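Below are the structure tokens for one structure; questions will follow.
Apart from one protein chain that is not included, each protein chain of the complex appears where it belongs.
Going in written order, the chains are labelled A, B, C and D, and every chain counts its residues from 1.
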Amino acid sequence: MHHLWLIPFFPLAGFLVNGIFGRRFSKGLVSMVAVGSVALSFAWALKCLLALAPLETPHVERYFMWIQSGSLAIPYELSVDRLTAIMLMVVTGIGSLIHIYATGYMHDEDGFYRFFAYLNLFMFFMLTLVLANNYLLLFVGWEGVGLCSYLLIGYYFLKHSASTAGNKAFIVNRIGDFGFSLAMFLIFITFGSLDFQKVFEAAKAVPVEVSAGMMTAICLLLLVGAAGKSAQIPLYVWLPDAMEGPTPVSALIHAATMVTAGVYMVARSAAIFTKAPIAMETVAWVGLATAVMAATIGMTQFDIKKVYAYSTVSQLGYMFLALGVGAFSAGIWHVVTHAFFKALLFLGAGSVIHALHHEQDMRNMGGLRTKIPITFAVLACAWIAISGVPFTSGWYSKEAILGAVHHHSPLMYWIGVATAAVTAFYVSRSMFMTFFGEYRGHAHPHESPPVMWVPLAVLAVLSLAGGFLFNVPHILEPLFPVEHGGHDIMLEIIGSAAGLVGIGLAYVMYVASPGLPDSISSSLGGVYRLVYNKYYVDEAYDATVVRPLVSGSRTGLWQFGDVWLIDGVVNGMGGFARWIGGGVRTLQSGSIRSYAAWVVAGAVIFIIAAGAIAGSNGGLR
Amino acid sequence: MTLLDIVLFLPLVAFIVILALPKTLSRTLALATSMGIFIVSLGLLAPFLGKPTSAVSFETNLIWIQSPAIRYHISLDGLGLWLLLLSTMLTPLCVLISWNYITDRVKEYYAFLLLLEFGVIGVFVSMDLFLFYVFWEVTLVPMYFLIGIWGHDRRIYATVKFFLYTMAGSVLMLAAILYLYSRAGTFDYPMILQLLSSGRLQLTAAEQLPLFLAFFIAFAIKVPLFPLHTWLPDAHVEAPTAGSVMLASVMLKMGTYGIVRFCLPMFGNAAHQCAPVIIALAIIGIIYGALVALVQPNMKKLVAYSSVSHLGFVVLGIFTFTQQGMDGAVYQMLNHGISTGALFMLVGFLYERNHSLEIKSYGGVANVAPVLSVIFMVTTLASIGLPVLNNFVGEFLVLQGAAIVSWKYAALAGLGVIFSACYMLWLYQRAFFGEAGEGVRHHITDINKRELLAIAPLVILMVWMGTGTSLFLKPITAVNAQILEQSKINVEYQVKAPPAPSAEPAPATTAAVVEVARAR
Amino acid sequence: MDAILFFLFAAIAVVSAINVVVQRHPISSALSLVGVMGSLAVLYLLLGAEFIAAAQMIVYAGAIMVLFVFVIMLLNAGAEKSPRKGWILTAVAMPLLVLFLGMVSYIIQRGFPNAPLVVFGQFTGGSPKDVGMALFTRYLLPFEITSVLILIAIIGAVVLARKEME
Amino acid sequence: MLVNFTPPSASEYIRVLPEILLTVGGTILMIAEGLAGERHRRGLAPMALAFLLLALGGAVVAGMDPGPAFNNMLTVDGYATFFRLLVLIVGILSVLISGSYLTRENADSADYYALILFSLCGQSILASANELIMVFIGLEISSIATYVLAGFLRNDKRNNEAAIKYFLLGSFATAFLLYGVGWIYGVTGTTNLQEIHRFLTSSESVYSPLLVSACAAMMFVGFAFKVSAAPFQGWAPDVYQGAPAPVSAFMTAAPKAAAFAVFLRVYSIAFSGLTERWQPILWVSAMATMVIGNFAALRQDNIKRMLAYSSVAHAGYVMVAVVAHSEAGVAAAMFYLASYAFMNLGAFAIVTHYVGKGERYVGIDDMAGYARQQPLIAALFTWFLLSLIGVPLTGGFFGKFYVFKSAIDSNLIWLTVLGLLNSAVAAYYYLRIIVVMYFHEPTNETGAAGPVPAGVRLALIGSAIGVFVLGVMPSAVLEFANRSAMLSR
Partner (left out) sequence: MPPIPLPTAVPLTYYLILSAILFALGVAGFLFRKSLITVFMSIELMLNAVNLTFVTFSYQHKQVDGHLFTFFVMVVAAAEAAVGLAIILTVFKNRGTLAVDEIDSLKL
């Protein structure tokens, strides 16, 4: 017993304390509680991992039975294996850093305590997700982080766009969760349990040819879930809008941790996925398509956070690509490195935005290199990492992915390489537009306080050296044996070159000859508009799903179905009864003679009837 | 004389006392007595805390009328227990929320509330079909007056519709009860079950189906199952807050309770036979209710339609004939009672302040009433089935049960979960987020202590029932297992095997799969 | 002889009865009714009901019909006006009546296939003595109870027809 | 014949004690008025009550020594006693609500009470009649008295119309009944119910079943008319609406109960061998009665007329029990009539008071806001209406319950289902009164509701207790009915 439960418990306690009493606390106290709880959680996680050290097999702790109904038993059970350990470290580590950063960033906001309460709650759910030992508990964390995401996106609830974005995030995630829960039901039906160990054990024992259909169904449904959470086609639409939330939220939830939950989940379910080759192929293609599409959109956006948001979508696509080709550990490696540099990018962007008093449009920036040098320096680290400059963290994971992809399908590989170039291009574009050239804005930029830049510095170091320091595939060797041996130097050179080409191209377009982008975009015309408007996906969803649903419900179901038809029938029955009543009533004409006629008629009819009904004594006798 | 008798009759005593004493005391008396009843009723928990068992407790079996033998036969099992406690708990809360809201004919109001409590407790403990019917009908009267006297503008239409709808259903049930008596020679429910299981009483298929339908329609109207639901939005919108709460939380449950208690064990064959149709209706109700809720401009109507959707889950769960589905269904009854009850309370609080139920008269409430908003948010989340809150557990079990029968059921019903998020969050956004308008800023104040006292137990329960389910679920599971067993008498129809993982004959469980694998 | 008497008085009775129905003036109807009663009294005699035949003349034709005539005179009731409405009723009721009569006759024919002939003097149990004997033994209670009936009739008539009380 | 004659014994006289007491009471009342003069009119109602109570006692005493009386003209059994007590209780309640009404209409007189007593005498005879001649005379005594009562306020046009309609149609229907009796006498040579039964079921008898079933149908016309069963219900709404309110109350309960008593007795004794012939007829009639009563009541705005239709509908429910043709059915009908008597009397008691002088406020809408003016009375009215609807824990519910139970036991499933659906429809018009009383605000035009006179109050309490007892502790009455339902054939 290592009391794993304490890891998520600390943030939960922080949430409760801040949530209930935070309003009466000073900001300092709130920060202390919030940061302290996450830091404690980090420390406890570290302690547990050290104690459990080699972790060749999962360490499971059961606390109580949560739900039991017939053969379905869902215990509250936490477990740690190597995969979990990595995720734990990422979540608590980066979480701590971002909490610290946020105390500075959010200092002047109303509802300071509310923010940190939500953030702590997020940590709780995220840790539950990571530590869960069965699908349902994972799902708890899964939905919980979605909730926190919703709450934090809608943090500025006075803004209509913020609350709308929150709703969108929640509902799109719900669609994904719908797939996830169906997958769970099928898992239970197929394997008789939701417990990871039992399910995977059973899954491994199933021969492929017996189970292909069911396994594919389960995996595709899991993919739907993962696509919702990890913003894959077709459910990625919520993530760019999620940038309505405060920047630390974007960094923590919508870049580093929550959105990678899908990747984690697929990797976790690797035992099932490997039995479903069709599903694997689908995962790969979905990932690749997402990577390409989001990257192209990223090239055209001007809102700095939007650029990074699409970048995140694209990078997540990369991770899915990795999962799809079976390179689970490479995918997780990219999760880790991406967490470093993307959190850094967002936080850095936050720092810029903070410096510019909430200016987010890059067209109003420029030349900030000198005005906020520390921010520039740390952002530069992230920049080269994501661009895949050799030996930065991003390079390691990206090369690992591309290597595996090449092994799987050269076509995918080349698309991946092109995407890598595009990625390097748009990140460089954002850097050049922000930090180079002349300042085009009106605000008075100022450097952020140490409480903000110190965490940035830590992340910068990790972005540069993270890939080297944490060799994830090696750590995960017991879980995901590396199938293809050795590095292919040629591939690595091509990959690295792609990144450098992207940077170079951006330099040409945005520093060397600044008029070029406009002329290119105008010469591309329709294609550019299509990409700039994000392929009109939101509009298409709106026109094909949202509007028909709302207006169909209003006129078709409610006004026609309920009010007119069903209630019409009900009231019609009432009216019918009254109508009969009216008819019956006219029998009562008040005339003595008509009543007498009825008597005679009744007598005649009844005499005939009594005579005609053949009794036991015989008929008409 | 057991504790259950006391709990059953205390509300009636309270009813008489309130009527007898002067008006000025009514409010206090109602609160005191209903609180007292609740505390006493907690004593009923005692036998259920230990090992799970399907045995009944607190049985009283006396002769009420000699011939035809009508018995005062009441007892409590895991199925009735929680619904009973829910009723006794909600009554004091309803008194609390009516505290300032009701100014006219105060005495009668609280008296009716207590009478209603008497009726619903009776429904949940009756073990004699006749007695059950009596209580079933008795609940109609106080609710009729609660809506009719203290309701809003279109209250008369709503209350008459409510009464007639339910009446129309229940007379069919009465016919069925009478028929059963003529076949079984008794109204005593356990006796009938015994006769059925021992084969001494055999209902032919031609008998079972009409009997089942007669019972089922009466219950389905109460539930309400699509398309018998249109009384519900009207009744809810026009009812005073406490009326809505009792209606949603307790009275709708009488329908689903009845289905589980009576329809399944007695008419297993017919129930299985009708299951596909009923499941279809339940699923239509789930989706239909949610979609119609989506476009409601009136908060109460929205919540009312959401009830249609939620109750669809309950019915779906019941007719899966799986342990999970039924457990989930019963659990969902309680959950719906708590979260929808809370929603109605909260809407009532808003109405008391701003005198409007239209969503568009609100907006930005979160600015002026933070605590209220938080509670509303928690309730919303509970209602849409967020994990760690109560509804999640129920919905999960129901859908799992449905999936065992057919994944299509689960998939279709699962859409309801998505839509529930749509309509509730959209409601929340429109009512609570954004800038506060003139009216909201002037009228809306944050929740006061009395209101907090009324709503807090529900919020606590939402969390408790979402996390510590075993306390609640154990007695339910035990009873459901027994009911499932009973419903299998003479059933040729079997629950369909889980969908095949492959084209080959499908081994249902892992063990079997492995077995097959090894065999090769 | 019996047959002639029967057919004669039956014919008178039927004709008078038709007259009751078709006459427009109440007085004519009333007098026709007396005719029916008279001929019925003869038929009663044929059937051996001496006492009833006498009572028929005294009570029915004598007392009751006089009362009718008295009221007709009192109210000065004139001839009926031609029908304002009710042709529908006639159209419906005429076939009904025909049906009724036909059916009753049919049932009687079927019900008493071997009915005895009515021969005057074959049954003499209807003398006043016989009737009186039955009345005060077997039918004592109904006889006594009719007194209540008559009492009610008196009260009723008084209640309804007396002058306004002040 | 004289040889065989034995004078009636003392116990035979005791068996007709209620009739004797009622006749004597009625006579004394009239004499007393003449002696005491105008000023002592207030004492008339209590006096009538006293006689009724005496008669009630008499009925109990008579019931303790069951047996035939006066050459089998009457038979005093539990069944007879039940109905005697029932009509006498109705009489008592009617007298209680009549006093203030008559005073208000300035029509206080001994005649009224005497007529009620005589009418009850007729009904008491009906309850115990064992001979068609007694049936006929009892029916006439009861009817002629009620003809007069219906038109008691002779300057009131509505009263006149009620009286003339009731009288003409009543006599018309009685002629059919008599014609049927004539034939049955022709077939069997007797008018004694048991002997008819014996003749019809004996294997030696030769007769035409066609003729006998025609007799049964013919007599059904008469009885159905008296109980206002369709299609002979035409008179009922008009007469109940037109008659003075307390008389309507009386008429819808007592003569109807007595008519049902004799109806049931005749059909379950005399014609019990021909069940399959008349059961379908009664089935149709019962159904039509319920439908006409309930559906026509939906459209009424006059509270008296609505209750009149409701009374037709309730007759339909009792008919269902008659159709069942079993001992359970007989018992159910008895119980139903008892509970109907109470709830109906209760409702009419309030109407009697509410309508005001000249019966001005007879619209349902005139009761607007009554619950505010007279909460207690409104509550009682609600109680009676709920009973009429058939909500559990009221007498009306148990009544319906037993009726439909007996129908189900006799395998009349469709009739039961349709009847129960009918009773759901009926809820609508009863609820309307509750709606008006409770959910509407009083208007200036309405509100004749003064203080409730003591007599009405007493009647209300009595009825309410009756409805309560029959609804919650029906065992005793039900036992009585069950034991009495075994009619000797």
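Basically, a contact is a pair of C-beta atoms (placed from the backbone, for glycine too) under 8 Å apart; a residue touches a chain by one contact, two chains touch by 3 or more.
Keep in mind it's a predicted model, so treat the numbers as computed, not measured.
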{"item": "Among shown chains, those touching the left-out chain", "value": "A, C, D"}
{"item": "Hidden partner chain, residues of chain D it touches", "value": "133, 136-137, 140, 144, 147-148, 151, 154-158, 160-165, 167-168, 171-172, 175, 178-179, 181-183, 185-186, 189-191, 237-239, 241-242, 299"}
{"item": "Contact footprint on chain A, counting only the chain that is left out", "value": "585-586, 588-593, 596-597, 600"}
{"item": "Chain C, residues in touch with the chain not shown (by the definition above)", "value": "1-4, 6-7, 10, 13-14, 17-18, 20-21, 26, 29-30, 33, 36-37, 40, 43-44, 47-49, 51-52, 55-56, 59-60, 63-64, 67-68, 71-72, 74-75, 77, 80-81, 83-86, 89-90, 93, 97, 100-101, 104-105, 108-109, 112, 115-119, 122-123, 125-126, 130-131, 133-135, 138-139, 142, 146, 149-150, 152-154, 156-157, 159-161"}
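What we mean here is this: only the chains that are shown with their structure count from here on.
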{"item": "Interchain centroid distance [CA atoms averaged], chain A/chain B, Å", "value": "34"}
{"item": "Distance between chain centroids, defined by C-alpha means - chain A, chain D (Å)", "value": "77"}
{"item": "Between chain B and chain D, centroid-to-centroid distance (C-alpha), Å", "value": "44"}
{"item": "Overlap residues in chain B, where contacts from two or more other chains coincide", "value": "164"}
{"item": "Per-residue multi-chain contacts in chain C, two or more chains", "value": "104, 107, 110"}
{"item": "For the chain B and chain A complex, residues of the former touching the latter", "value": "161, 164-165, 227, 229-231, 233, 288, 291-292, 294-296, 322-324, 327-328, 364, 366-367, 381, 386-388, 392-393, 396-397, 399-400, 403-404, 407, 410-411, 414-415, 417-418, 421-422, 425-426, 429, 432-435, 467, 469-470, 473-474, 477, 481, 498-504, 508-511, 513-514, 516-517, 520"}
{"item": "Chain C contact footprint on chain D (complex, rising order)", "value": "1-2, 4-5, 8, 16, 19, 23, 26-27, 30, 69-71, 73-74, 109, 111, 114-115, 118-119, 121-122, 125, 131, 133-134, 137-138, 140-141, 144-145, 147-148, 151-152, 154-155, 163, 183, 186-187, 207-208, 210-211, 214"}
{"item": "Chain C - residues contacting chain A, complex", "value": "86, 89, 92-93, 96-97, 99-100, 103-104, 107, 110"}
